[in-house]
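Working notes, structure below.
A protein chain is absent from this complex, but the other protein chains hold their places.
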Amino acid sequence: MRIRATLRSGRIEVRVLIAHPMETGLRKDEAGNPIPAWYITDVTARVNDRIVMKTAWGTAVSKDPLLVFHVLGGAVGDRVTVDWIDNRGDRRTDEATVVAPASP
Amino acid sequence: MPHVSRRRRRAILNRGLGIALGVAARAGLGAIGLGVRDADAQEAPDRDAFAARSVADALARLRILDVADSPDVLLDAPDIAENGAVVPVSVRSRIAHTDAIFVLLDRNPFPLAARVDILDGLAPDVALRVKMAETAAVIAIVRADGRYWRAQRDVKITIGGCGG
Partner (left out) sequence: MTRGTAVAATAIRIAAVLPGLAWPAAPAAPSTHEAIEDYRARIADDNPAELAVAKGASLWREARGPRGASLGRCDLGLGPGIVAGAAARLPRWFADTGAVMDLEARIVHCMTTLQGFDRETLIAKPFAGAAEPTTDIEAIAAFVVDAARGATIDVPQERPEEVAAYRRGRALFHYRAGPYDFSCASCHGSAGHRIRLQELPDLSRPGPTARATYATWPAYRVSQGALRTLEWRLADCFRQQRWPRLRYLSPVAIDLATFLGVNANGGTMDAPGLKR
């Protein structure tokens, strides 16, 4: 996962890029065999251990998806944690620290 | 309001009172109890709605009975996607007390793409990337005070170059 958390206009903008095949279960591989569905079902985000966002996904979310959300308030230095679980039960967690926007 | 069966009430609302209700709702008519959402709150994961094969079926499984268009649901998506594998979609709600956002893709094999729970402290302003099988409508639905509001836009999907 690549998490960018930036404090902008009183909100933490969180941009999460997740590496995941997000297979629909409808595709076939080069040999013609069906590729089983394999996709993230739930993503949860916390700021300093407080849950701020939950999202449930279906297979229509893109492969290697981007998710962007905005937490009200917040401060530079806050810790943003994102975790996901997929339909196989695999999970990942990652975190990032809130930073100020880069100077233009 | 005289007693009206739930189905009849739904029919009345579907015939266009929805818009007026939308305006009224924003004026805080919730107290009158014309709640159109099933009283059993949808806190369940709605996993079966993700398996629905049509928008109508997904909405039925989510028990979203009445939805009205609202200009306060700001849905942004490109007019053309060079490749349907990545269509960037953003949804922002200006409706007070928005507590959920749903993204659906008409004509997709599994139209319900995402549900976002807008918990305390989260802005009703999210973006994600979705896959679209063909030119179709992206539909954003938000829930606020038990009512549903919708916006949609068409996205043209192209196939590039020599076929990939």
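In this document, chain identifiers A and B correspond to the written order of the chains, with residue numbering beginning at 1 in each.
The definition used in the following text is that a contact is a pair of C-beta atoms (placed from the backbone, for glycine too) under 8 Å apart; a residue touches a chain by one contact, two chains touch by 3 or more.
Please read all numbers here as calculations on a predicted model, not as lab measurements.
Undergrad: Quick one: jot down which shown chains the absent chain touches.
TA: The chain that is not shown touches these displayed chains: A, B.
Undergrad: For the chain left out of this view, which of B:Ala49, B:Leu62, B:Ala81 or B:Ala136 touches it?
TA: Going through B:Ala49, B:Leu62, B:Ala81 or B:Ala136 one by one, B:Ala81 is the residue touching the chain not shown.
Undergrad: Contact with the hidden chain only, please: which chain B residues?
TA: 78-83, 85-86, 88, 129, 158-164
Undergrad: Using the touch rule from the top, list residues of chain A that touch the missing partner.
TA: Here the touching residues of chain A are 2, 15, 17-19, 21, 23, 27, 29-30, 35, 38, 63-64, 66.
Just so it is clear, only the chains that are shown with their structure count from here on.
Undergrad: Can you compute the centre-to-centre distance for chain A and chain B, using the mean CA position of each chain? Integer Å is fine.
TA: Chain centroid spacing, chain A to chain B, equals 21 Å.
Undergrad: Which of the residues in chain B end up touching chain A in this complex?
TA: Result: residues 45-47, 50-51, 85-88, 90, 105, 108-119, 121-123, 125-132 of chain B touch chain A.
Undergrad: Please give the residue numbers of chain A that touch chain B in the complex, ascending.
TA: Checking each residue of chain A against chain B gives 11, 22, 24, 26, 41-42, 47, 50-63, 65-73.
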